[in-house]
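Only one protein chain is missing from this complex, and each of the others stays in its spot.
Our next item is chain A:
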Amino acid sequence: MSDRLQYITLISSLPHIGRLFSEHGTGISRYRLDERLTLLESEHARLLDRVVSITAWSSVSKIDTDAEVIALARSVIGDLDLYPDIQNLVRSRMETRTLIAALRRRREGAREAGDISAWGFGRWCRSIRDNWSDPGFGLSQIMPWVAEADRLMKAGDHVAVERLVLTDVFRQIGRHSAGHEFDFTAVVAYVLRWIIVERWSVYGTAKAAERLRSLLADALKSAPPPFAVVPDPESALQQEVHP
């Protein structure tokens, strides 16, 4: 099967990923997705793994230092020279991650950005350093979500921050994969979207489990002690006979 037809079959075999935060879910399990992705050529499978290694939080969290993350991002971008749109996508994700890191550092009390080249990546490093005291790091005109994330972070609403960031990342993927319908870039965009939706659905499950636990705890608190209300069978019978 030629490359083109192979990608048409692969993309058509993947279920539509609905809107983020909808009840639709991922539409396909990880097992099934991995099974479908075996249609990828070995080189494309390797590149996809590399892109996921730098964009998915579950992979990045295993890396010890910021410098290692930045070095990995540069190496992945260098590997993708045939796919400029995926390169731009990885760059955008790293820039978003830099903005989130800056917001966290500032919330933790950092008075200035410090050596931003050691922990930051991309176009916004200079703006972050020069506008450290500005809620949106001087980027509010082009990225209003940064100031909004700052406000939510200060209010301690971490779920809303996560929601805001994931929404922006979802948009980024759509922007960089526009015009790619049946090719490798489209597959990468699909997998990255799937990872985000799956991550959010796991949050949803964890949140639901926590809520259930708290409801059960409340119910058990207000419940009578065991056997306290079980009437004596004989007195119950007498009550029925002589009400």
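FYI, contacts are C-beta pairs under 8 Å (C-beta built on N, C-alpha and C of every residue); 3 or more make two chains touch, one makes a residue touch a chain; residues count from 1.
Here is the rule we use: contacts and distances are computed from a predicted model.
Hidden chain, UniProt protein name from the list "ATP synthase subunit C", "Histidine kinase/HSP90-like ATPase domain-containing protein", "Lipoyl-binding domain-containing protein" or "Ring-1,2-phenylacetyl-CoA epoxidase subunit PaaC": "ATP synthase subunit C". Contact with the omitted chain, checked across A:14, A:86 or A:99, is made by A:14.
Although one chain is not drawn, the whole complex shows that of A:36, A:74, A:151 or A:199 it is A:36 that touches it. For chain A, the list of residues touching the undisplayed chain reads 1, 4-6, 8-16, 36, 181-182.
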